[in-house]
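The structure under discussion appears below in the form of structure tokens.
A protein chain is absent from this complex, but the other protein chains hold their places.
A and B label the chains in the order they appear, each numbered from 1.
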Amino acid sequence: MLKVENFSVSFSYNSSQLSKKQVSAITSLDIEVKAGEIMAVVGQSGAGKSLLAHAILGILPRNAHTAGKIYFKGRSLTAQRIKKIRGKEIALIPQSINYLNPLLKVGTQVARAARLSGLKNRDEAKQAAHSALARYLLDDSVAKYYPFQLSGGMARRILTATATVGMADLLLADEPTNGLDALAAEEALGHLRELADTGKAVLLITHDIESVLKITDRVSVFYDGITLEVANTSDFTGKLCLRHPYTTALWAALPTNSFTSPPSQATTPSNGKTGGCPYHLHCAKHGPDCADELPRMQELRDGLVRCHNA
Amino acid sequence: MFVQLYRIHLNRRSRTLVTVISCLALFAAVFLGAWLYGENGEITNLQLRKLPPSWEQPFGTDWLGRDMFARTLKGLRISLMIGLSAATASAIIALILGLAAATLGKAVDTAVTWLIDVAIATPHLILLILIAFACGGGAKGVIIAVAASHWPVLTRIIRAEVLQLRSSAFIHLSAKLGRGPLWIAWHHMLPHLLPQFVIGLLLMFPHAILHAAALTFLGFGMSPHTPAIGVLLAESMRYLSMGLWWLAVAPGLTLIISVQAFDILGNSLRVLLDPKTCRE
Partner (left out) sequence: MPQSLFLKFLLQKSIKLLVLLGAVALLSFFLVSRSPIDPIDAYVGAAILKISPEQREVIADRWGLDKPPAERFFCWAGRLVRGDFGISTIYNEPVLSVIGKRFITSFWLMLLAWSFSGVLGFLLGIAAGAQEESLLDRVIRLYAFTMASTPTFWVGMVLLTIFSIELDWTPICCAWPPGMSAEETCFWQRLHHLLLPALTLSLIGVAQITLHTRGKMIEAMNSEYVIFARAQGDSTLGIVFRHAVRNAALPAITLQFASLGELFGGAVLAEQVFSYPGLGKTTVEAGIRGDVPLLLGIVIFSAIFVFFGNTLADIIYKYIDPRMRRMAGT
């Protein structure tokens, strides 16, 4: 349903020498999400993956520049097209209630999302909002709350409701387990799995690789602005069939696994300047050409990887 | 080549610098002009009375034949001096009170905060009138009135800034690393406070100048020896109905331009120095 090829996002800013500079947030991103599938984009905080959702929806700030291709349902997703279909065919589940208007009741906001998704009739929209809330086991009285009155779990359900009140085929979930305890997180992720099972495509952006593995189909590993690997969920279980050294290190760093020290994230964006693999300085399998040449994306064992030495 | 040079530096930062320099140049021009030409405004010439603006007298002449341009320049210089000295005095009071409130303990803080509340309890102009009255009027009264009533806002800002600094992590760290309070004050707090203070002072000028002009207009600073803009305007009221509009319009416009220049100067410096916006 969604295909992102060699996508990059950079921002321009005024440097201290009276000139404009550019900093690259995403250097090369490749993603594919099919209907009924949950694809997770996993990476450390600050790797630039949260921008992906905004980039797809065309709501990046003014000083952002993008390059690369995005295809939705087979056709190119131009700026014009996304303006028409956002909220209708592609919906965002935002990170937190900061993305809701603090002065409006949540019920009103969900109904508004319904109207924006295509239900022109006010009563129909209200009905849709009502059923969306009911679907997530929220009482009618919750509709009268203001965002600040919601508990963590309720907030998560409301945010999901705003995206599912319409008929969107692609859902972008931005950090769905942010700030939730284990139980609430599991519940939130469960909702996403249900949605995928009804035929929707879900793109899940997160840093919490451990929890999301329970519901995802495929995982895309992101490091310092570049997609390093696209693996299947099954690769993470049992026999451990991971391809990229970074993914292996990331997996090993989890407390439930060997809890070894994680590789340190580059503190400044590399700006694509180094030209080589961004991970080469910390890599266990580092070879002679890793510093100079960025590896191409190759197929390996039913997945994709960008490594000279996989 | 000049065009190329200008295009390269067309970003906001350099434009702001140009603005700052232009404003300063304007003030220099006013003071220089008043010094060179101001006294001409005292010469009365009964044959040239009540003349509208022309090439010889760009601002026209008044009912005694005096050149309004010269009078305006002198008046502007006087108004600016009154406003600047009063604002500076006020800013110093604000600095002392703000620092005291933030560093000398809860009692002093409560006292200062309460003092601020009392100072802003009445409309500003009423307080000005009261103080000017208490000082017996005259230019002295106007300066004291303006100086004694403009400190509240800046005091609050300085107090807030110092309180925030005192509780900030890097100050605590510095103290734990063994730096004495004076060292911390000089090396850490001053760089934060100084820009705020200077900008606050600059932005106080417009208010001070306007309020001083208002007071003199109302009659509290009246004296033929200090023909500030407010006095010029008050006198011109009598002749408005005779159609001598230039007596009011010209001095007023020059006052507005000068005041605006200070405003622009203050805001430009703020954009340049505020770490949040200096990168735009």
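FYI, a contact is a pair of C-beta atoms (placed from the backbone, for glycine too) under 8 Å apart; a residue touches a chain by one contact, two chains touch by 3 or more.
No experiment lies behind these values; they were computed from the predicted model shown.
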*Contacts of the hidden chain among displayed chains*: A, B
_Candidates B:21, B:64 or B:240 - the one touching the absent chain_ = B:240
*Which residue of B:125, B:157, B:198 or B:272 touches the chain not shown here*: B:125
*Contacts of subunit A with the missing chain: which residues?*
54, 57, 59, 83, 85-88, 91-92, 94, 98-104, 112-113, 116-117, 146, 148-149, 162
*Which residues does subunit B use to touch the chain missing from this display?*
114, 117-118, 120-126, 129-137, 206, 210, 213-214, 217-220, 233, 236-237, 240-241, 243, 245, 248-249, 252, 255-256, 259-260, 263
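Going forward, only the chains that are shown with their structure count from here on.
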*Report the inter-chain centroid distance for subunit A and subunit B in whole angstrom, where each centroid is the mean of the CA atoms.*
53
